[in-house]
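As you look at this complex, bear in mind that one protein chain is not there, while each of the others sits in place.
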Amino acid sequence: MSEMPEDVRTALERHLIEYCYAVDGLQGVEPLLALFTDDAVADFSAIGLPAMKGRDEIGAFYRAVFADMTHHFHFISNFRPDGWDANGDGGGGVAAMTAYVIGMGAAKDGSSITVQVKYRMECVQQGGAWKCRHYAITPMMPMPGSLAEVHGSR
Amino acid sequence: MSEMPEDVRTALERHLIEYCYAVDGLQGVEPLLALFTDDAVADFSAIGLPAMKGRDEIGAFYRAVFADMTHHFHFISNFRPDGWDANGDGGGGVAAMTAYVIGMGAAKDGSSITVQVKYRMECVQQGGAWKCRHYAITPMMPMPGSLAEVHGSR
Partner (left out) sequence: MSEMPEDVRTALERHLIEYCYAVDGLQGVEPLLALFTDDAVADFSAIGLPAMKGRDEIGAFYRAVFADMTHHFHFISNFRPDGWDANGDGGGGVAAMTAYVIGMGAAKDGSSITVQVKYRMECVQQGGAWKCRHYAITPMMPMPGSLAEVHGSR
């Protein structure tokens, strides 16, 4: 790939951090959905959770998660560009970035969970802001058996 | 808020990292206190620890902590501006930043502890360097019951 411009790189790093704050705020899914395109894909199948298409499906997933959880903590680092096409998406550019995440959650039933995963977000510009059009999570360490129990059986 | 200038943002990120190194060095509180204003507030009440005002109180707290601990590890990420007033503090500017922290400690009595928290530091410029005038810690995950036992009963 050609090298991702510094300003794009910075924008994507901050986009991923915003996502973590939105997931951890547990205050409603609107701030979180605003980070995605209308037709975004969120593919969590590699960690035993659903693959979803579109803001409606993604919103329904997170609404159910938020209803179950009392605490969220998504700690992100190891940012690394994973693709840059300056001419993609009709000339606006397509940028992909990976990062490592330690994700923790505590549920209303008293259970808690910790995972070590990698995020990959592929983003495009819409109205002057970067939005994620494809989001995938892959495991870095063995996944706890209870993840699907906590988040997935919907 | 108006957008925090990039150089201020970078300075605050590094200030928070310096704080972690100072807390983890366990070598005396002077390098740590040098990061705060004389009248700084350190409010740890949200995690069951004291709220302190002024370098003397903050120094006494950390001296007691350092005397008890053999190891410290404060891992910081998820930096995010949380306020910027270019005209504040008599024109020097007031900048606030939040970050996530995984904090770990091992004590001389053999006990150890891990917390997942959010830091917020509000900083001003003094003598050409940023200093923290208000520092607050809030919990991100349920706090272990032993935190006050380890750090708080002073």
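Note that the chains take the letters A and B in the order they are written out, and that residue 1 is the start of every chain.
Here, a residue touches a chain if its C-beta (ideal position, glycine included) is under 8 Å from a C-beta of that chain, and two chains touch if they have at least 3 such contacts.
Every value quoted in this text rests on a predicted model; they were computed, and no experiment measured them.
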Option touching the unshown chain, where A:I102, A:C123 or A:L147 are the choices: A:I102
Touch list for subunit B against the chain that is not drawn: 17-18, 20-21, 24, 70-77, 102, 104, 106, 112
Residues from subunit A at the interface with the omitted partner, ascending: 75, 77-80, 100, 102, 116, 139-142
